[in-house]
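Of the protein chains in this complex, one is absent; all others appear in place.
And then subunit A:
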Amino acid sequence: MSMLSIKNLHASVEDKTILNGLDLDIKPGEVHAIMGPNGAGKSTLGYVVSGREGYNVEQGTAVLDGVELLELDAEERARAGLFLAFQYPVEIPGVSNMEFMKASVDAQREARGEAALSSRDFLTMAKEACSKVQLPLAFLKRGVNEGFSGGEKKRNEIMQMLLLEPKLCILDESDSGLDIDALQVVADGVNSLRSDDRSFIVITHYQRLLDYIKPDFVHVLSEGKIIKTGGAELAHELEAQGYAWLTGDSAENTAETSA
């Protein structure tokens, strides 16, 4: 049984086709890395699967643990166990991080028919998650992502992931803009959640993150489909050689810029 099974996924944004027949099968407990040149559709994959408005699915299916996702609203997908760590987390001044996270956890509990957590119980959980991602507790009281540095935002995403305990986590360039220490914190957060009944998609430009989060599979996404799949060693090859040998383009055209 797959945790996530994507078949023949075609999707477009403003009439521009971005995903072009993508297939991906992820078993429980697996970590899949997705790499690829800019514009390949990596972030789009995260948005389409999580249900962002403006991303139109033209064909295909995406089934999460038996639930067809593509028919659902974004919140129903989250309640089904999907989590997307945003590449650019949104700032929401006036709403405290704590309030935001409690509302998120409670919304998902309610959908499962569970009672809302008491403020005290949630505070205990939140404090634990906060220290796990090495953010000072003051970050629980601050406005959601308000004035956070790039690294703090990424750690805040991981904190949410720890609290929501999803079945499938998609990390969209969670390593971009991070120094080595912050990278380690993000990776530790992810690794602490790794288990036999949870899976990960790690979208990244760099092999570096994959030194910390060991993938079971590495996929190369190009022009909206997966053109090569390998083990962890594939990331090293890509780091050394770029994508040109796979996509047939000259190296200059696919020169990477950091996100």
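The rule is short, and it goes like this: a residue touches a chain if its C-beta (ideal position, glycine included) is under 8 Å from a C-beta of that chain, and two chains touch if they have at least 3 such contacts; residues count from 1.
Please note the rule applied: contacts and distances are computed from a predicted model.
*Asks:* What is the missing chain called in its UniProt entry, if the choices are "Phosphate transport system permease protein PstA", "Cysteine desulfurase activator SufB", "Xanthine dehydrogenase family protein subunit M" or "ABC transporter ATP-binding protein"?
*Replies:* "Cysteine desulfurase activator SufB"
*Asks:* Which listed residue, A:G36, A:G51, A:G151 or A:G189, touches the chain dropped from view?
*Replies:* For the chain that is not drawn, the touching residue is A:G51.
*Asks:* Specify the residue from the set A:Q108, A:S176 or A:T247 that touches the hidden chain.
*Replies:* A:Q108
*Asks:* Using the document's contact rule, name the residues of subunit A that touch the chain not shown here.
*Replies:* Its contact residues with the unshown chain are 50-53, 73-75, 77-79, 83-84, 86, 89-90, 92-95, 99-101, 103-105, 107-108, 111, 143-144, 160, 164.
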